[in-house]
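One protein chain omitted, others in place.
By letter and in written order, the chains are A, B and C; residue numbering begins at 1 in each of them.
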Amino acid sequence: MSRELTYREALREALREEMRRDDRVILLGEDIGTYGGAFAVTDGLLQEFGPERVRDTPISEAGITGCAIGAALTGMRPVLEIQFMDFITLCMEQLVLQAAKIRYMFGGKAQVPMVLRTPAGSGTGAAAQHSESLEAWFAHVPGLKVVAPSTAADAKGLLLASIRDDNPVIFVEHKLLYKERGEVPEGSEPIPLGVAEVKRAGTDVTVIATGVMVGRALDAAQRVADDGISVEVIDPRTLRPLDGETLIASAKKTGRVVVAYEGVKTLGIGAEIAALISESEAFFHLDAPIVRLGGQECPLPYNRRLERAAVPQVDDIVTGVRRVMRA
Amino acid sequence: MSRELTYREALREALREEMRRDDRVILLGEDIGTYGGAFAVTDGLLQEFGPERVRDTPISEAGITGCAIGAALTGMRPVLEIQFMDFITLCMEQLVLQAAKIRYMFGGKAQVPMVLRTPAGSGTGAAAQHSESLEAWFAHVPGLKVVAPSTAADAKGLLLASIRDDNPVIFVEHKLLYKERGEVPEGSEPIPLGVAEVKRAGTDVTVIATGVMVGRALDAAQRVADDGISVEVIDPRTLRPLDGETLIASAKKTGRVVVAYEGVKTLGIGAEIAALISESEAFFHLDAPIVRLGGQECPLPYNRRLERAAVPQVDDIVTGVRRVMRA
Amino acid sequence: MRTTALGIDRAVGMLTTMVLIRAFEEQADELFAQGRVYGTMHLSIGQEAVATGVCAALRPDDYILSTHRGHGHCLAKGADVRLMMAEFLGKDTGYCRGRGGSMHIADVSSGNLGANGIVAGGLPLATGVGLSIQMRRTEQVCVAFFGDGAANEGAFHESLNLASIWRLPVVFVCENNQYGMSMPVGRSMSVERISERAGAYGLPGQTVDGMDVLAVHEAAATAVGRARGGEGPTLLECVTYRYKGHSKSDTQRYRGKDEVDTWRERDPIGRFVGVLEGEGRLAPGAVRGLERDARAAIEAALQFAEASPEPDPSTLLDGVYAGE
Partner (left out) sequence: MRTTALGIDRAVGMLTTMVLIRAFEEQADELFAQGRVYGTMHLSIGQEAVATGVCAALRPDDYILSTHRGHGHCLAKGADVRLMMAEFLGKDTGYCRGRGGSMHIADVSSGNLGANGIVAGGLPLATGVGLSIQMRRTEQVCVAFFGDGAANEGAFHESLNLASIWRLPVVFVCENNQYGMSMPVGRSMSVERISERAGAYGLPGQTVDGMDVLAVHEAAATAVGRARGGEGPTLLECVTYRYKGHSKSDTQRYRGKDEVDTWRERDPIGRFVGVLEGEGRLAPGAVRGLERDARAAIEAALQFAEASPEPDPSTLLDGVYAGE
């Protein structure tokens, strides 16, 4: 059984169900209570769970990150919202030097079960300091997990799994997806972390896409299908750990790979995906260089035309697919 | 003409020469004055230039980073020392959302000529919060440049160039290299940013190595030379922008590539280098998958044996070279 | 509230600035309502006295660091409203060639080192500007604007401390408009007055009525004088209110209409007009003329902006790096 929900509603449902199921789950963040969250994800939860468990914080990103970590270390399961992913730059010490390392530094004798949810991405005219896609930084950090859902169903299932995970999870939501609708199964079934999903099966080219790029890749796949090109679209869904097996298997099968991601191209998540495939046995099956389509090498500009030009669009993916087919 | 200097002395010489040449160059950092710097790089500079230009700061990494940026924006050329690269996690907002973006956000009408020097790397028993190699994060950020010298001569020439550059430069020093000696040319000749150097010419395998790995790669090259394997060792020296041309040319020539770096393997600088080569025309010349040797997927442990096992050593590079030769 | 200490020209100048800011903000609001602007923005209607009173105490070569709610600061510091409107609309003729938009308008030539999308993000920069001034010995001053919410960021603490120990020529101006987005100031901190925090840095702190442009100006002039005279920084809190929502998506559940109305009764423009008229320094109704002029200027700016070209996507990478 399933019903249609928006991505935002699916996230909210996951939060609500976990909060009902487990008293230790609490929410922290700026304007998540009365205001309902800058992107309305937590709307209504204050009313159901009260101000102790849905906690508006001062504007102190490092402090509230540490607060979540300390609470997680001593028996709670906090879910922290950082209002825009850009502001996570203020949390790096606590996230990377504390949350990610505490368990290891303590010889495996502690754990930090927390989720940091944050909206990423451009496309809303929010300019250079409110449009970041920084997931690659966190995918570089042992001790963290990184999740990036592209559909409402994944949003719910992956958030359930992230809250139940005993490790710190960076949960990257995309602003443009909040209003997107999709079928979401009834019930509280988590989707395991670390498992990619084939969003469309195909035989000629593998397009590996993350976040908002998954929908664009599916559109591009549809477009080139008319030219007789069969595209397989895969969403890794978890960016750390990457499901190398699924990606490599598809690359072996098609021999042609395009990676589409919104973060800056250089050292964005696509760099790891390309490198991973290139060093695997898939190397011997590749018929063409792996094409990476990432964000342009600039801060995100305000102007709408520039902003569109700064990240891959459906057209760019179509072009990328054609290019990899020609090689 | 040249003479032997340690890497540390070479850095100090660059600072001294630039401070003599240009009044706008000032130094900021924790314990850089009386103490002479945690790694003694600035030793003696307080005596020569006084406390106005060699400025001990409180322990406020974000604040002093912003201070350097604001000064750079209004006519100074600050060189900031962050005592350990780990602590740069506290500076991310100022570095990434301010320094890197100001020029672009202002429509190209401002500049931020500053250098952030910082010691990185493991090998000193400093454990998980004092051993980071985070250069890949910055190489992901448009607006920044990233430099990582591996010899005394490069340390001097690249630091001169970095101070004269009109952009924010993250200058990554390696703790194990400070005491290493090398020939350094007389005179104040900068080494241009963005230019890799072939540290040893060879024909069978290209080993691309950064920072402390360059010396290890050279040792490994020497070792396998006895087996008749001719290794070309290349140091990119600047990690953003990467000198793709030189790297790709060598990959085309040898057809076999090993990348050795200390940062965590996943999404470390080697991910970009491997992806870059794999998407270039060198792809068609590759005889084997690109081998990446990076840091293990864990925080840096204190214990010496574990610490050694956590990052590539000469043996690992030898093994990597043999592996890429067999494929 | 008395204007005596000020010349009549300066008093009317301040009124003119306030009226212009309001006209700009109202135009911006309308453009958004009409769907003619992309993204979001933060209006400073109700807070005009702060930007105006503070910037009136500055020299043209002094610096300011502004905030996400920065239109008023920008105008008060002397921006060309045409270039500002063009930036607001993302045009190539705008101050930032359309790259910045509302949240990043900067005009280095008038000393405006930029709005800032990061709460408290400008405070550390201000210390560097102060240091640069001190080392270049130019006797300039730097003002850093920030909100009540920003006073809870670590950057506030580090910046005030640094400015204090080095006696930097920086004035920290807190616009306490009662809320950080939806968070009432009384719930985000435990001090009555944000200016009390000055004590933690051995600095003078003062709280003034931010709806009274003369009070703001007087306090700012004193603080700027201290800074210029080498006596170091001041923390100046201006108690004010934003009439509009935090940004375009704010439904304002966190406050009642009554509260807004009560504050509106203390409107900084209305009160200042009353004072000037009462003192006989402004003819009754003369403010209408100022308002007309302001609207005309805004109208002209809008025409300029709308007639301006969009940036060409082929210039996307311009300005990422200097020297290229």
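One rule holds for everything that comes next: contacts are C-beta pairs under 8 Å (C-beta built on N, C-alpha and C of every residue); 3 or more make two chains touch, one makes a residue touch a chain.
Bear in mind that the values here come from a model prediction, so they are computed numbers and not experimental data.
**Q** The chain left out touches which of the shown chains?
**A** Counting the whole assembly, the omitted chain is in touch with A, B, C.
**Q** Pick from B:6, B:60 or B:74: which residue touches the chain that isn't shown?
**A** Only one listed residue reaches the unshown chain, and that is B:60.
**Q** Please identify which residue in C:203, C:305 or C:320 touches the non-displayed chain.
**A** Checking the options C:203, C:305 or C:320, the one contacting the hidden chain is C:203.
**Q** Looking at A:46, A:68 or A:158, which residue reaches the missing chain?
**A** Selected residue, touching the omitted chain: A:68.
**Q** Using the document's definition of touch, tell me which of A:31, A:93, A:135 or A:204 contacts the absent chain.
**A** A:93
**Q** Using the definition of touch stated at the top, determine which of A:111, A:188, A:222 or A:319 touches the missing chain.
**A** Of these options, the touching residue for the absent chain is A:111.
**Q** Considering the whole complex, not just the chains shown, which residues of subunit B touch the missing one?
**A** Counting over the whole complex, subunit B touches the hidden chain at residues 30-31, 33-36, 38, 56, 58-63, 86-87, 90, 124-130, 296-299, 301-306, 308-310.
**Q** What is the set of subunit A residues that contact the non-displayed chain in the whole complex?
**A** Looking at subunit A, the ones touching the missing chain are residues 26, 52, 57-58, 60, 62-76, 78, 93-94, 97-98, 102-111, 113, 142-143, 145, 165-167.
**Q** If you put the missing chain back, which residues of subunit C would it touch?
**A** 152-158, 161, 164-165, 187-191, 196-197, 199-203
Following the convention adopted for this analysis, only the chains that are shown with their structure count from here on.
**Q** Based only on mean CA positions, could you tell me how far subunit B sits from subunit C in angstrom?
**A** Taking the mean C-alpha position of each chain, the two centres sit 40 Å apart.
**Q** Cα centroid separation between subunit A and subunit C, in whole Å?
**A** Using C-alpha averages as centres, the distance is 36 Å.
**Q** Just how far, in Å, is the C-alpha centre of subunit B from the one of subunit A?
**A** Computed value for the inter-centroid distance: 30 Å.
**Q** Can you list every residue of subunit C that touches 2 or more other chains, as numbers and ranges?
**A** Only 96, 98-100, 104, 116-118, 121, 154, 320 qualify.
**Q** Can you list the subunit A residues in contact with two or more other chains?
**A** Subunit A, residues with two or more chain partners: 86-87, 90, 127-129, 296-299, 301.
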